[in-house]
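Only a single protein chain was left out; the remaining protein chains are all shown in position.
Entry: subunit A
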Amino acid sequence: MIKVENLKKTFGKNEVLKDINVTVSPSEVVVVIGPSGSGKSTFLRCINQLETITGGKVFIEGTNTTDKSVNINDIRTEVGMVFQHFNLFPHKSVLQNVMLAPLKVRKISKEEARSRGLELLKKVGLSDKAEAYPNSLSGGQKQRVAIARALAMEPKIMLFDEPTSALDPEMVGEVLEVMKQLAAEGMTMVVVTHEMGFAKEVGDRVIFMDEGVIVEENSPVELFENPQNERTKSFLSKVL
């Protein structure tokens, strides 16, 4: 589903990602953990090329996304993304936020976009907020709208970039609940998070990154109970 080969990314002289290799199978939930500055967000952003990659290849369903003949916008319609700071469109209502991309990119009819949008808002438990504007919502509600907005494009893969890091503690649960539901439905997901509980419960595989390399990857049980690498051990001892 996703295949990352020898991925490198530098910002100026700063080498943020050094030779990353990851394969994600359909319906797999991969959780990426690591200290801040370890390159995990950059890694995620390289998958849908919000960051231009410096070296290596990223394949999405067999298509080499770095190939010049590939239209990256087509790839992105298949890869939904949820951001730490939601990035909702404040000048549009909740429903309009969800409808915009299907209308303009998929070119579906307004009625279809609307009924699909309402359905998704129901799924994330926000039917009553359809006409509200993002600024009137709580952080947890905003993030659930952002998830609905990404799902409206009917992506095959969902990327989550620290989706709960900007939330008040009491709102983390409602967002994780929606993500769990998605995972249960078989969505392929790559999640960068500090929520170790979520990683354990929902993750099929956990990747520990530090200083731009994958230090260790394993099933959640193995990685959390029996970490092999010293860096993994010291990181886990601080966060668990």
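Note that in this section a residue touches a chain if its C-beta (ideal position, glycine included) is under 8 Å from a C-beta of that chain, and two chains touch if they have at least 3 such contacts; residues count from 1.
By our rule, contacts and distances are computed from a predicted model.
> Which choice in "Thiazole synthase", "Amino acid ABC transporter permease", "Nitrogenase protein alpha chain" or "NADH-quinone oxidoreductase subunit K" gives the name that UniProt lists for the one chain left out?
Hidden chain, UniProt protein name: "Amino acid ABC transporter permease".
> Hey, which of A:Val70, A:Leu118, A:Ala132 or A:Met153 is the one touching the hidden chain?
From the options A:Val70, A:Leu118, A:Ala132 or A:Met153, the contact with the absent chain belongs to A:Met153.
> Consider the whole complex, including the chain that is not shown, and state which of A:Thr10, A:Asn87 or A:Asn218 touches that chain.
Selected residue, touching the omitted chain: A:Asn87.
> Kindly state which of the options A:Asp74, A:Asp128, A:Glu170 or A:Glu201 is in contact with the chain not pictured.
Of the listed residues, the one touching the omitted chain is A:Asp74.
> Which parts of subunit A face the unshown chain closely enough to count as touching?
For subunit A, the residues touching the absent chain are 48, 50, 73-74, 76-77, 79-81, 83, 85, 87-91, 100-101, 104-105, 146, 149-150, 153.
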